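Take a look at this one; I'll ask things after.
Removed from the display is one protein chain of the complex; every other protein chain stays in position.
Our next item is subunit A:
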Amino acid sequence: MVASPHHDPNTQPSAQSAVTIRDATVEFPAGRRASDRVKAIENIDLDIPFGQRLALVGKSGCGKTTLLRVIAGLQSLSTGHCDHHNRGSTSFVFQQPALLPWRRVLGNVRLPIELQHGRRQLSSHESDILTTLKEVDLDDVAERFPYQLSGGMKMRVSIARALVTQPDLLLLDEPFAALDDLLRTQLGELVTQLWRSHGFTLVMVTHNIAEAILLSDRVCVMHEGQIAVTLENPIARAETASDKNGADLIRRTPEFAEFYGVVSDHLKKAGRT
């Protein structure tokens, strides 16, 4: 699938949407009585076009992770609905690498295929698994255990595990928050590269504005369970045209600084109201 052109979020759901969310509300019990409930997200409408990269930003507790879990199907809705129009699978990259410590790198990357197709069909997927490992540059550590890897390598294993099922929809939950800045940028570029070659739809949660700008086509600022504003990312097009080490160049452009300011202002404004 090719990245679709930018899409007006206010239009009706169309065949172009990979995910359609309508009037979505999630409530959690918040006290002893059954009536004590807190709304994590409230009346959210969202369309995510095929191949688009969407960043959800906001302060902690604003519901962005809940929304991501709704999209993943890991969180059921109290009201409303969330429909997927893709035919393929959905993958999720967690904040921590979340590798199974008793499995080697290869075993960890193989896990989704084992779960979806059973062990017997593994041999037919063996080449996919090896290709994926090569893509994230881990083919020479396939036989290592997670404890033998650095934090960045573990995260790449986690990304490989998400990619091995050839997902149509990739969800990232603050995946690089625990890593240092340089690694963060490198992994961000890896994700961009993979998005270009695979063409999946991507939704990522982050509280890092720069990361949101560098890795998305559209930024949703969330506040208290609602989407306060949706911003088209003017940098996204520029980045597509730039070379492999584009992130550093883009960070220095006035356009980046300007959009950074816009997102930051919206975050502050949402906090004030």
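Note that contacts are C-beta pairs under 8 Å (C-beta built on N, C-alpha and C of every residue); 3 or more make two chains touch, one makes a residue touch a chain; residues count from 1.
Here is the rule we go by: contacts and distances are computed from a predicted model.
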UniProt protein name of the chain not shown, from "Molybdopterin synthase catalytic subunit", "Ni/Fe hydrogenase subunit alpha", "Cytochrome c oxidase subunit 1" or "ABC transporter, permease protein putative membrane protein": "ABC transporter, permease protein putative membrane protein"
Absent-chain contact - pick from A:19, A:99, A:214 or A:262: A:99
Selected from A:27, A:45 or A:114 as touching the chain missing from the view: A:114
Contact residue for the chain not shown (choose from A:17, A:52, A:132 or A:165): A:165
Where the unshown chain meets subunit A, residue by residue: 69, 72-74, 89-92, 94-96, 98-102, 111-112, 114-116, 137, 140-141, 144-150, 153, 165
